[in-house]
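Every protein chain except one is present and positioned as in the full complex.
Right, chain A next:
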């Protein structure tokens, strides 16, 4: 696994730190330094709330290498309340079936474990149903 690449993304993976555009106020995640809405430079950090809803979902039965011990698991496009859509796993579903429109919130969880490479663990965001 490419350690520097994951290390570099820790603020986003652990804290959903994105950007806000100083020109049009668009909230941007993941950060990309150029605002996708107005094209202006956007480097101001912005902390997302982590709340959103499921925009779409699926369940993985046939996983890529490194994830196969977790199948089946649900993944989703989550629309954050500030606007952007992110791709992430769903977690803590219990008996609940994922559904479009389901309110969810971000939690930090283990995403991947690489048994071959010194037991390296990758942590990052997943989303769970909002507790009622």
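Basically, a contact is a pair of C-beta atoms (placed from the backbone, for glycine too) under 8 Å apart; a residue touches a chain by one contact, two chains touch by 3 or more; residues count from 1.
Here is the rule we use: contacts and distances are computed from a predicted model.
Name of the non-displayed chain as stated in its UniProt record, restricted to "Phosphate ABC transporter ATP-binding protein", "Acetyl-CoA acetyltransferase", "2-oxoglutarate ferredoxin oxidoreductase subunit beta" or "Pyruvate dehydrogenase E1 component subunit alpha": "Acetyl-CoA acetyltransferase". Touch with the chain that is not drawn comes from one residue among A:41, A:68 or A:96, which is A:68.
Only one of the listed residues, A:9, A:34 or A:93, touches the absent chain: A:9. Among A:17, A:34, A:60 or A:93, only A:60 touches the chain left out of the display.
Touching residues on chain A toward the chain that is not drawn are 5-6, 9, 30, 36, 55-68, 70, 73, 75-77, 84-89, 100, 111-112, 122, 124.
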